[in-house]
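The structure under discussion appears below in the form of structure tokens.
A single protein chain has been removed from this complex, and every other one stays in its place.
Chain naming follows the written order as A and B, and within any one chain the residues start at number 1.
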Amino acid sequence: MSTPGPAVASVAKPAAAVVGPGGELPIVSSDVSFVEIETLRSREFIPEAKEALSALVKEQAEGKLIRPVFNWAGRNSLFPLHWGLACCAIEFAAAFGARWDAERFGVVPRSSPRQCDLLIVNGTVTWKVAHKLIALYEQMPEPKWVIAMGNCATGGGPFRTAYSVVPGVDKLVPVDVYIAGCPPRPEALLDGILRLEALIRERGA
Amino acid sequence: MNPEDVRTKLAAAGAPGIISIEPFEGVAARVKFDPTAATALFPIVRDALGFPHLSMVGGIDWVERYEVFYLVWSDPAKTYLLLSADLDAKAPHIETASACWPSANWHEREAWELVGIQFDHHPDLRHLLMPDGYQFHPLQRAFKLHEPEDLEVKVRHV
Partner (left out) sequence: MSEMWINMGPQHPMTHGLWNLRVRIDGERILDVDPEMGYLHRGIEKISEDRHYNEVITLMDRTCYVAGIAWEHLYVQAAEKALGIAPTERSDWIRMMSEEFQRLASHIMWYAAFVQDLGLMSPFLYGMRDRDLILDLFQSYTGGRLTYEYMRVGGVRNDVPEGFTHRAREVLDWLEPRFVEYDRLCMGSDIFRRRCDDLGVLKANDCVRLGVTGPMLRSAGSKRDLRKDRPYSRYSQVEFDVATADSADVTGRYLVRMEEMRQSVRILRQVLDWLDSHPGPVLADHLPRWLGAPYAPIGREAYLLKRNYPKGVGLSAIEEPHGEACAYVVNEGGEHPYRVKFRSPVFANLSAAHHYLVGYHVADIPPIMGSVDVCVGEVDR
């Protein structure tokens, strides 16, 4: 969940840079191979891209920003933070292994929070790590999203009664998608990521 | 190695403060000792009995007393030995084993933090698992777990 005010401001700069100083449209339309690959991934891509491009033309003519294009690009290249908390981190790693290969959805883990827009909380959050988690979240640039992966991050899981465990990461940072399971299978993680993509499409970046 | 062997070797080395030596499943023997004799006993167990590897140090809160136990391993005899001492319930304390077995360092930090046993002359007795300044000893019997309340966490975003 992104706070509305600064989100728009930070969106503006990269989107404007895509358009280029000349004001033409150097966007993907000429890059055929790229479009074909994307078609395999998402059937609704072509009408959506058309819509986005027409909005782009319109907004460009009006001197506005290209929010739909940015939304489309952003949600198809979610960069989660490379951070393993507990058991779910092993399934998180398995999702990037050979069998599930989450990178085909444009999800590439990065090690620095400043390069990320997705925080996957994959494990138990303790009170000792709580302020570090908030610090990492604060360092991520807007727009940013949070997935609570597994029962521990959702509500404390089997360690709910323990003296050292935060009963749910939503007490600390706003969560967009919850994934149930202890731990969730890699398919469930991929489903959660796709649901987050749908959420970004609806809600806007 | 059986309890009789342990008794003979301890007596031969002149080990002080032995209260009892009893059989225990899975280890050579369980040796109960007087905590005030710890400083003298530990090197004897390590060198004369030949137990140079300390596996773990743990504490138990028996409400009316505390117990601290040490599990040590001997490579030539291929067996464990359990040492245990009863400590006073009001102020449980015992001499550190880390001067004899350096690996006791973290185990004792954990036992101090979670069970509340004081290890005298420990080189570095500070919090290991809980944050600095944590006031409680969770593994004491008086510390009860409960369902978390519907808490509201105030996060100050900077």
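Note that a contact is a pair of C-beta atoms (placed from the backbone, for glycine too) under 8 Å apart; a residue touches a chain by one contact, two chains touch by 3 or more.
Here the structure is a predicted model, which means the values were calculated and not measured.
Although one chain is not drawn, the whole complex shows that of A:A94, A:V108 or A:L194 it is A:A94 that touches it. The chain not shown here touches chain A at positions 81-87, 89-91, 93-94, 96-99, 111, 113, 123-124, 126, 128-129, 132, 136, 158-159, 161-165, 182-183, 185. Taking the whole complex into account, chain B touches the unshown chain at residues 24-27, 52-56, 58, 60-61, 69, 71, 73, 75, 78-80, 82, 101-103, 105-107, 114, 127-131, 138-139, 143, 145.
Assume only the chains that are shown with their structure count from here on.
Chain A and chain B have centres, each the mean of its CA atoms, that are 48 Å apart.
Interface of chain A with chain B (complex): residues 127-128, 130, 134, 138, 156, 160-164, 166-167, 171-173. By the touch criterion stated above, chain B contacts chain A in their complex at residues 129-131, 136, 138, 143, 145-148, 151-153, 155, 157-158.
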